[in-house]
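The block underneath contains the structure these notes are about, expressed in structure tokens.
The other protein chains are all here in position, but one chain of the complex has been omitted.
For reference, chains read A, B, C, D and E in written order, and residue numbers begin at 1 within each chain.
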Amino acid sequence: MLSNYKIDPIIIRGLDEDISYVDITSDVLLSASSIDVAEMKTKANGVIAGIEVAKRVFELVDPSLEVETLVEDGTYVESQIVIFRVKGSSRSILKAERVALNLLQRMSGIATMSYEYAQEVEMFKLRVVDTRKTTPGLRILEKYAVKMGGCYNHRFNLSDAVMIKDNHIKAVGGIKEAVKRAKDNIPHTTKVEVEVENLAQLEEALTAGADIIMLDNMSNEIMAKAVKINNGQAILEASGNMVKSRLRGVAEIGIDVVSVGALTHSVSAFDISMNIIK
Amino acid sequence: MLSNYKIDPIIIRGLDEDISYVDITSDVLLSASSIDVAEMKTKANGVIAGIEVAKRVFELVDPSLEVETLVEDGTYVESQIVIFRVKGSSRSILKAERVALNLLQRMSGIATMSYEYAQEVEMFKLRVVDTRKTTPGLRILEKYAVKMGGCYNHRFNLSDAVMIKDNHIKAVGGIKEAVKRAKDNIPHTTKVEVEVENLAQLEEALTAGADIIMLDNMSNEIMAKAVKINNGQAILEASGNMVKSRLRGVAEIGIDVVSVGALTHSVSAFDISMNIIK
Amino acid sequence: MLSNYKIDPIIIRGLDEDISYVDITSDVLLSASSIDVAEMKTKANGVIAGIEVAKRVFELVDPSLEVETLVEDGTYVESQIVIFRVKGSSRSILKAERVALNLLQRMSGIATMSYEYAQEVEMFKLRVVDTRKTTPGLRILEKYAVKMGGCYNHRFNLSDAVMIKDNHIKAVGGIKEAVKRAKDNIPHTTKVEVEVENLAQLEEALTAGADIIMLDNMSNEIMAKAVKINNGQAILEASGNMVKSRLRGVAEIGIDVVSVGALTHSVSAFDISMNIIK
Amino acid sequence: MLSNYKIDPIIIRGLDEDISYVDITSDVLLSASSIDVAEMKTKANGVIAGIEVAKRVFELVDPSLEVETLVEDGTYVESQIVIFRVKGSSRSILKAERVALNLLQRMSGIATMSYEYAQEVEMFKLRVVDTRKTTPGLRILEKYAVKMGGCYNHRFNLSDAVMIKDNHIKAVGGIKEAVKRAKDNIPHTTKVEVEVENLAQLEEALTAGADIIMLDNMSNEIMAKAVKINNGQAILEASGNMVKSRLRGVAEIGIDVVSVGALTHSVSAFDISMNIIK
Amino acid sequence: MLSNYKIDPIIIRGLDEDISYVDITSDVLLSASSIDVAEMKTKANGVIAGIEVAKRVFELVDPSLEVETLVEDGTYVESQIVIFRVKGSSRSILKAERVALNLLQRMSGIATMSYEYAQEVEMFKLRVVDTRKTTPGLRILEKYAVKMGGCYNHRFNLSDAVMIKDNHIKAVGGIKEAVKRAKDNIPHTTKVEVEVENLAQLEEALTAGADIIMLDNMSNEIMAKAVKINNGQAILEASGNMVKSRLRGVAEIGIDVVSVGALTHSVSAFDISMNIIK
Partner (left out) sequence: MLSNYKIDPIIIRGLDEDISYVDITSDVLLSASSIDVAEMKTKANGVIAGIEVAKRVFELVDPSLEVETLVEDGTYVESQIVIFRVKGSSRSILKAERVALNLLQRMSGIATMSYEYAQEVEMFKLRVVDTRKTTPGLRILEKYAVKMGGCYNHRFNLSDAVMIKDNHIKAVGGIKEAVKRAKDNIPHTTKVEVEVENLAQLEEALTAGADIIMLDNMSNEIMAKAVKINNGQAILEASGNMVKSRLRGVAEIGIDVVSVGALTHSVSAFDISMNIIK
């Protein structure tokens, strides 16, 4: 799904950053013809994402490396599992290692966190979705990792869906007018989401014909009322302080979507180590 | 310290990613001449890093915006403090907001975590340093943020210091030979670090004249012996599982440097919100 | 709406292409201090688009040029109207002229053609929209020009709306399954369009809950039946051989949207000349 | 003739523009292992240009696709001819299709128009040439297409031939001085062209030793006199309002070159469709 | 003559290479508010080229620096002359210094060498010209410096003039056919040069109508005969082992052009030092 022409620039930036001149250790100490086999092994339980990206790092450093991926993205793996094997020039393996791991560990960290959120509500229709709170330059990788973990994507960026907030409403003079003006101007292929702060605004947004309504920082009680008022008309998205422990309660109310910035902005790297095995 | 010609490409990649065509909401709903004032306010206690980077995002989106930064990088701030103010075209402010916050919150998250690690050992000579486990494409920002938080940088990349690991030692036939061969080939301006797994290797590395010795995953007892053996000859760096709670104990032993990957690979965004205030 | 960081690379590619070394005529024959005033004048009636892009070309060639734009994008102008004036270094004006005109004339050509299509159906709800048949590298400018002329945009690219075609239907085993599988996987902010070739497929698509249905190459008679069957449920888009003369007939039937590739793939440059007037 | 390192950036810009994240339809609905065969077929008579460029689009999207080109650039083909076949991953074929067609149809549109112009005067020595009125970013492709259609190229850009216009003449004080000063400064490998508005200027330019003289917007009568005066000394180029119907008349007069901006600035896409055939 | 959009990428590559992270000395030791004045002074006699390029380096590092250039490109200066002054942030001055000097010293080295060659034949019509033997990535700067020193440019690259060599002649079957085929295909704005190895080939090339004839590695005696045979028909260019001491002799024979690769491929940096003076 992620074409090379899209991920190569990301990888090359990583490599350029990590080697401004030569690998002053390996280029000096290892012979040009030295061959090794290295393996990546998980050190925790979680969901892998980015295995093909990691593979591509090695290919870009040295096309002669033989790389084998032993799991597919989206797979839940236990700790101590070998997920990746590479054979070839020792120098090349060591040059690629860090960038490959940095990407794979971050992506798998996101996938694992997303998996945990998704598991929490797997019996419900509720979707957990990401936000635009991603690392600049890595959004395609991070949103992809969210999906691999079992959550869903929100809009990709400011161009592909309308999100009407307080500020827009004030500028235009009301929710109704804002939705109308948006619909009159945007592509017919684009949805309109409105952020509301109370039930009165919710009703306005419904009347205006919003496709999606974001309930901003509401209590479960209020959201329950919102679901009732909505009665299936718009998609209801809850946002604001949506920690994992709250998800099931929100799901039970009948909310459709919960958006969670933490899925991409506050992630722990998934622990993977690489070792020369031969 | 971070010149525009270095950070502009990072910012522009972020903006390009966040707006593939237009801001389909604000370009439609806000008039081209609408003017606003917006402020960024902290929602937690911590150390700010990236305030000039955030400013630069707004400048790149629209040079006519008037931006005021109210704290300097490296400042510890309480929650609910206004740190940034921008006045100008509403459309431009909303286009820049997300990328600016994504960078500022990540950098401040790193600075805040670094601050907490640094505080832990502030009475000791021990330095807490970062690693190469950074987000590809953002290393200059992340290493900068580590410094702003009061920790230190390790080598920037594979080119600027030698790090001899197990694999190199095996390839060359011993620590002594590895250090010698490195010193014979690298610039006279470059230091040599050797990773050791036990005290025998430590003694070898000292004899070989290593500038820095990394004690890999050792217990405090062993490290205490290492400090004694070293007796001030090389810089001693402890690495492996260096959680914050362990730092003080390691500092008391007399270790010089502790390297912590988590400072950059497992960071929570520092909470900052932006609001239109006018 | 079009930020400089997005259009500057387009312009610089144009300039680089047009001057591989120096302007071998003007750099030799005009003195470095020679100052001129030049004006752009329309040579036909039509709608201007790209006037700010043209201005930016001059700024990038030489920031000291004083540029004045006399109309705004989207304005219908008669022939022989002065729309642009620039004062400053003669050398710089002549270096910028061709790239500025090439962009402005193409964009205004698109806007003018779009205007003519839009005029044809201005009394109707029918929208005329563009397609992805744009010039590689210039899509943001061309889609913008379509809007300036009074038509509308279709989806920007393959990422921001689903378009289910014959091939996808076959692969999945039916329209119903295709729409369901799409909706189960795409962001909740994304619409689903289905291309249908007959009324039976139309009914399937409606049952499946398609947001938009594209009627591919249908006669007006069939489309009239489609409108009846649809009864306002989905947005109906007509596509295929939609020449200008057919638009009004299609509008009268009650179709919502007509997509026209020619708006961007078969455009005549709008005639504008630039002359030194001082 | 067009090396990959020159066309790859053009193609990748097109692809980047057409897929900001994933192909939200095919990546969801088609299995990763689904294989198809697709063919491109002409829908009109004309000259093909860009078939290798189209091939390269598919290669860049997915190197495992098997592409077969069935005609060479410059070939005149009838309608309904299969010119291109590709076999491989369905997802990859659909991702490459639009950008490949956008380039191939534009280039073949230029080649076809150029063919029609060239045919008009094929019995004469008259050359029909293009101008600098090309689409920014695509000049190498468009000038190449002009040649494939049987017309010729004018100078590539401002650096490779001198073109002295009214403005230069005024600045320098006369045609003679302008030509002299140019010849004294430019590479000995570079020709000098002078644009003249009347026969007096033509004589001046001949005396000055211009290599090429552009007759700007002259009637056939005046041009006939110009040919006589010139008597084979300089190359005579006619420019300004050179519609196809006028070409034969101009050719009969004995003019050497006619330059036609429309060859690249007002082109209709050549109609080619692509279908999955398997 | 050299627009910023063309030289900025060259400068930024230089800066990126020279600062992979921060200036680890000045960013640590100098306060952010420290202000200095620095001057560049010549340490030899020669011709300056690149003073505006040097200025641009400082502007790109820090737009707040105040830069004053005290000579213009092309000026012959004695040793110990102050040619450049900059005032502003000490850190910024030191970051820009090396890249600015590297460019200015190389360009001035080329200009100075060109000046010496040009001086050698200033009483003659003979032109000394450069070649394509330039430093990859810097051709526009190096060819510009050649002109500043008083020599001339040969063709800029493979696209802007024909150069028929031995290999082409063999492939086509003779000089006459090669020249004819070239003229039949290239733009009418392009000249044809033929490289000949003896007088028989010279006569063939003249008959064929070559615009320029390169006499490859001929003795002065043979070249004298060539001048006679040519009798002013084509431009005669001598090439091969054209050391400075040989130039006057070649000039006296009546050769038009001598091409010298050393002007750009074997250059000594012109000695310029920069010092903080405040």
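In the analysis below, a residue touches a chain if its C-beta (ideal position, glycine included) is under 8 Å from a C-beta of that chain, and two chains touch if they have at least 3 such contacts.
What you are looking at is a predicted structure, and each value in this text was computed from that prediction instead of being measured.
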Exercise for the section: Consider the whole complex, including the chain that is not shown, and state which of E:40, E:65 or E:161 touches that chain. Expected result: E:161
Handout entry: Option from B:155, B:168 or B:265 whose C-beta touches the chain left out
Key = B:155
Problem - Of E:1, E:77 or E:138, the residue in touch with the unshown chain - result: E:138
Exercise for the section: For the chain that's not shown, point to the residue among E:3, E:42 or E:90 touching it. Expected result: E:90
Handout entry: Absent-chain contact - pick from B:212, B:226 or B:253
Key = B:212
Practice task
May I ask you to list the residues on subunit D that touch the chain which is not drawn?
Solution key: 1-3, 5-6, 139-140, 143-144, 156-157, 159-160
Exercise for the section: By the contact definition given up top, give the residues of subunit B that touch the hidden chain. Expected result: 127, 129, 152-156, 159-161, 185-191, 193, 211-212, 235, 237, 256-257
Exercise for the section: Since one chain isn't shown, list which residues of subunit A touch it in the complete complex. Expected result: 12, 15-16, 19-22, 27, 60-62, 91, 95
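Here is the rule we go by: only the chains that are shown with their structure count from here on.
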Handout entry: Centre distance in Å when subunit D and subunit E are each reduced to the mean of their C-alpha atoms
Key = 32
Fill in the blank from the handout: Per the C-alpha means, the centres of subunit A and subunit B lie apart by a whole-Å value of 22
Exercise for the section: Would you please write down the residue numbers of subunit B that are in contact with two or more other chains? Expected result: 17, 19-22, 95, 139-140, 156-157, 159-160
